[in-house]
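With one protein chain held back, the other chains of the complex are shown just where they sit.
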Amino acid sequence: MKEEVFYAKGVKYIKEEYPEIYESLVKLNEAVYTGKVLDYKTQKLIALGITAAKSDDRAIRQQIKSAIEEFGVTKDEIMDVLRVVLLTSGNPPFMKAVKILHEVLEE
Amino acid sequence: MKEEVFYAKGVKYIKEEYPEIYESLVKLNEAVYTGKVLDYKTQKLIALGITAAKSDDRAIRQQIKSAIEEFGVTKDEIMDVLRVVLLTSGNPPFMKAVKILHEVLEE
Amino acid sequence: MKEEVFYAKGVKYIKEEYPEIYESLVKLNEAVYTGKVLDYKTQKLIALGITAAKSDDRAIRQQIKSAIEEFGVTKDEIMDVLRVVLLTSGNPPFMKAVKILHEVLEE
Amino acid sequence: MKEEVFYAKGVKYIKEEYPEIYESLVKLNEAVYTGKVLDYKTQKLIALGITAAKSDDRAIRQQIKSAIEEFGVTKDEIMDVLRVVLLTSGNPPFMKAVKILHEVLEE
Amino acid sequence: MKEEVFYAKGVKYIKEEYPEIYESLVKLNEAVYTGKVLDYKTQKLIALGITAAKSDDRAIRQQIKSAIEEFGVTKDEIMDVLRVVLLTSGNPPFMKAVKILHEVLEE
Partner (left out) sequence: MKEEVFYAKGVKYIKEEYPEIYESLVKLNEAVYTGKVLDYKTQKLIALGITAAKSDDRAIRQQIKSAIEEFGVTKDEIMDVLRVVLLTSGNPPFMKAVKILHEVLEE
């Protein structure tokens, strides 16, 4: 199953059956992505860096896809994020994210 | 002991006694912080986000200090990083980093 | 391969080839799940919360399945555990666990 | 500095200077701690388990204190949570939390 | 896709498109695996222990494979590493690594 579908289904499920959680997530997202000082794209790159540092396959793939599709983030920008992952979190999460980036670009 | 001293001593120790590690770290830092696509300040904010997400007191304090002192990063810019930490990593690492930021600003 | 089979095989393998580890695990499980003050079901929900917070796909699926099959834990009880995961560990592990819960319920 | 003061200051700081984050946290807390199916105390024990599994000194101490002071959670109940931490997360986070529990009880 | 191919492709990709990162990784590897005091095989077992403690499926599989193929590490040696994972990191990462070891040996 495609990752977008995986996550979209999760969100739909929450929205329908647990609307009070859904609303708190919407409110939280609004309070997080304000674009007040840092722009939204920079915040998304930070989210991508944090996600890659945690080595979570599915979440990395989803973050990379949404960074490219929603913000037009380039391959080199993502690699600049992943360089920081290499330094702060080691080679295994770096190589994993590099490989997922490569797969996403070839899809 | 002040955090800067804590880390400066660690680096000094490595440089004197394990020069081959020191050199590889210098080379790694150069390959990471290239300022090619993303600027160095943005990469530092990504490093700060990853560090805060890991809830490591000492490392967070050091990252916040160096972001402020070396890059003139503002309180609101750091808070915009920490907003992403709240969403991706939960309330405990967020509150910890907020409190450390507050302490650093009052020193 | 089904998750139950995955784990059952691992346990079988340990039991046959490394009986001293198997025995220590049995003893450890007995010392952990005593049902003395908190009942066993509550302890299982705590185990589920910890597992979900760590974003480990396979372990989450197995914990959700065993909570449902062995203890008759309901969907809403699991969601009450996952709410805590959202607050303490952020949105990515929460959404992942919600989606796995949804998949398990549809199987 | 006492942990309660540490966290209380962090919350006060957020409330005054970043009210939109504060409000989203209030809303999130309401959506998390509903007491709908599992009671609030059980959810707090789950939060304690997750926090202890992450080995974060300050957060563990705060969780233990608030569990005792706000919910009248007993030492044996906390130990039943920590048993699960031992099994799911290993001996170091378990021993750390046991020791912090012991310190809190002696204060 | 086989794990070796997964990682080999990642390395190839870095080497071709980001040679400065590749060179820093080569340099880093040389500074890490010196075989000066501990031999290379012991260092690889330490890397395997760290990787298994982090519960990262793909990285565990790759580490186990390379330990066996490059260093002739035996099943019992790997199990002695995983025993330490059980004690320091809990049952879920232990059982996961045991199962992956078993799968690798049967391939």
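Just a few scattered comments:
In this document, chain identifiers A, B, C, D and E correspond to the written order of the chains, with residue numbering beginning at 1 in each.
The working rule: contacts are C-beta pairs under 8 Å (C-beta built on N, C-alpha and C of every residue); 3 or more make two chains touch, one makes a residue touch a chain.
A quick note: this is a predicted structure, and the numbers were derived from the prediction, not measured.
Within the set E:45, E:67 or E:97, the residue that contacts the chain not displayed is E:45. Taking the complete complex into account, B:25 is the one of B:25, B:45 or B:95 that touches the chain left out. Residues 6-7, 9-11, 13-14, 18, 21, 25, 28, 51, 54, 56, 58-59 of subunit B touch the missing chain (whole complex, contact as defined above).
Interface with the hidden chain, as seen from subunit C, comprises residues 20-21, 23-24, 27-28, 30-32, 34. Take subunit E: the residues that touch the chain left off the picture are 28-29, 31-34, 36-38, 42-43, 45-47, 49-51, 53-54, 74, 76-77, 79-81, 83-89.
Here is the rule we use: only the chains that are shown with their structure count from here on.
For B-D, the equivalent interface among the listed pairs A-E, B-C or D-E is A-E, as over half of the contact pairs agree by residue number.
Inter-chain spacing, taken between the CA centroids of subunit A and subunit B, is 21 Å. Distance from the subunit A centre to the subunit D centre is 28 Å, each centre being the mean of its Cα atoms. In subunit D, 21, 28, 31-32, 34, 51, 54, 86-89 are the positions where the chain touches two or more neighbouring chains simultaneously.
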